[in-house]
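Every protein chain of the complex appears in place save one, which is left out.
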Amino acid sequence: MEAQTFTARVATPTTRLVGAMALVSMAWVVIGGLFVTPRDVDQGDAVRIMYVHVPTAWVAYLAFIVTAVASACWLLSRKHSMGFDRVAGASAEVGVVFMAMTLLSGSLWGRITWGSYWAWDPRLTTTAFLLVTYIGYLAVRGLGGSLEQRARRSAVIALLAVLEIPLVHFSVLMWRSLHQKASVLSGDGDIKMDGSMLTTLLVGVIGFTLTFTWLVLHRQRVLAMQDAMQMTQLDAALRERANESENKSVIESSRLK
Amino acid sequence: MDHLGFIAVVYGVTFAVITTLVVRTVVQGRDLASKVADKDKPWT
Partner (left out) sequence: MSTQLSLGRIARAVAAKDLRIELRSRVVINQIFPFAGLVMVMFAFALDNDDVLTRVAGGLVWLATLFSLIIIIQRSFAVDSADGALEAQRVAGLNPAGIFVGKALAVMVQLVTLEIMLFFAAVVLYRVELHSDGAVLLVTCVISATAGLSFVGTLYGGLTAGARGRETLLPLLMLPVVAPVLIGATRATESAFMSGGAAVSDGWPWVGVLVVFAAVFGLGGILSFGSLIEE
């Protein structure tokens, strides 16, 4: 049997660099968001929630897109490389957490600004549906069966979610809408944010994206090792079974003699 | 600062959750990496 080495390493220079950059930008967001930036004319200090809320929401939706794209890649690629499936799964795991945080920070911000924790506006409702859909997606990944089966099922679920989410969004939009327009992205040029606020928000988006990248890279490696463990255990069980039946036949044949 | 409680909860929960996720991933990764052979770790 070939010699096996066990290195307790998950990190690589790349992930270390990404992690370090994420740490620095996160520190910037906390200091900038809480102390450096001024109060907003309309929102007062509640605007400070935005520096965390907007990047979290961005990452949550990014995770959704990454999961969908990776799932499509798995389905379409001829080799059905498990790497795509693991990236999809890792991204969904991280996405669920960010989605939940988005809802929490959003509803706290809403309590200050709208006066209620929850409003039936399309973005909020769609995010809630996305969270539930993701939880379902992860449940499907946990159904068991072969790796191939898991990959195929979850890829289809992820792509069905791509059909579902726009329909939910559109129907809630049609149902009712009272959300304020996205203030930075809207094309009316009405950006009320001053330099330090915009910079903090931008650094936040970059920092959270780096954190997301780090998390997905690492989780994807964890998933790869879990899959490898499952395979070796399966191999061992099969080998044991084979040995057993071999021994039995040896005993049986000796008895016959 | 007004609404200090709300802001503190948002920052506190967000960064606490991210930290937990990171720590959990690292611990899980180290644990598994000591059990899984290097040939199954394409990044090493």
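The chains carry the letters A and B, assigned in the order they are written, with residues numbered from 1 in each.
Methods note: a contact is a pair of C-beta atoms (placed from the backbone, for glycine too) under 8 Å apart; a residue touches a chain by one contact, two chains touch by 3 or more.
As the structure is a computational prediction, the values presented were derived from the model and not from experiment.
> Kindly name the visible chains that come into contact with the excluded chain.
Result for the missing chain's touching partners among shown chains: A.
> Pick out which of A:14, A:81 or A:171 touches the chain that's been left out of the picture.
Residue touching the absent chain, from the options given: A:171.
> Out of A:91, A:133 or A:211, which touches the unshown chain?
Residue touching the absent chain, from the options given: A:133.
> May I ask which residue of A:17, A:76, A:156 or A:198 touches the chain that does not appear here?
If we include the chain that is not displayed, A:156 is the one touching it.
> Across the whole complex, list the residues on chain A that are touched by the chain not included here.
Contact residues on chain A toward the absent chain are 75, 129, 132-133, 135-136, 139-140, 143-145, 149, 152-153, 156-157, 159-160, 163-164, 167-168, 170-172, 174-175.
Keep this in mind: only the chains that are shown with their structure count from here on.
> Can you name the residues of chain B that touch chain A in the complex?
It comes out as residues 1-4, 6-7, 9-11, 13-15, 17-18, 21-22, 25-26, 28-30, 32-44.
> So in the complex, the part of chain A that touches chain B is made up of which residues?
Residues 4-10, 12, 26, 30, 33-34, 44-46, 48-49, 52-53, 56, 94, 97, 101, 104-105, 108-109, 111-112, 211, 214-215, 218-219, 221-222, 224-226, 228-229, 232 of chain A touch chain B in their complex.
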